[in-house]
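The complex is shown incomplete by one protein chain, all other protein chains being positioned as in the whole.
Up next, chain A:
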Amino acid sequence: MDAAEVEFLAEKELVTIIPNFSLDKIYLIGGELGPFDPGLPVDVPLWLAVSLKQRQKCRLLPPPWMDVEKLEKMRDHERKEETFTPVPSPYYMELTKLLLTHASDNIPKADTIRTLIKDLWDTRMAKLRVSADSFVRHQEAHAKLESVSLLGRNEASPSLRQEQTWLWGTAAWPQEEQAPPARSGPRARPPGDPALVLATEPSLSG
């Protein structure tokens, strides 16, 4: 699963917006949303929130955990502990990235937050590398993992799975773990597969 697909899944997370328009309840296939009244907060999935924000139809509210003090505490806690500490949301990286890209004007101290989240991510990735390394070295056949996000697993997994299947001999752990690719421009759409397209490519509206 590539980073774009992980982002696609992260976009289902609910965030709070303050719309500047009014609309009755809408009945999407995936559930009900709204009603929307100007000035009244309402929860919508991230994909909709970003689209509305791009069309200047709403303001985004940062989630309760996206606060400098709280994040500083989390980062320090993560650095102290050897194991993984609980994360604010399974998609904290993607949420941060999308919210800061599209709604940094709605989020106080956006740059500090970006740095804090990156620090948190780096600490966790380092732990993941260490534990994956030990997993391979000791030829473990099973591991229980709490609190490791999909993005984290994805970063680790191709190498982890490869090493496990070629278990004999020492497996070198890859040196670079890259942060998820930065995306520029409007909200990225999931990539299409050029070989077989069974439906039209999703198009961006707004």
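Everything below uses one rule, namely that contacts are C-beta pairs under 8 Å (C-beta built on N, C-alpha and C of every residue); 3 or more make two chains touch, one makes a residue touch a chain; residues count from 1.
The rule we apply is simple: contacts and distances are computed from a predicted model.
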Per UniProt record, name of the chain withheld from view ["DNA replication complex GINS protein SLD5", "Nuclear cap-binding protein subunit 2", "Serine/threonine-protein phosphatase 2A 55 kDa regulatory subunit B" or "Translation initiation factor eIF2B subunit delta"]: "DNA replication complex GINS protein SLD5"
Interface with the undisplayed chain - residues on chain A: 1, 5, 8-9, 21, 23, 26-31, 33, 47-48, 51, 57, 135, 139-146, 148, 150, 153, 157, 160-161, 164-165, 167, 190, 193, 195-200, 202-203, 205-206
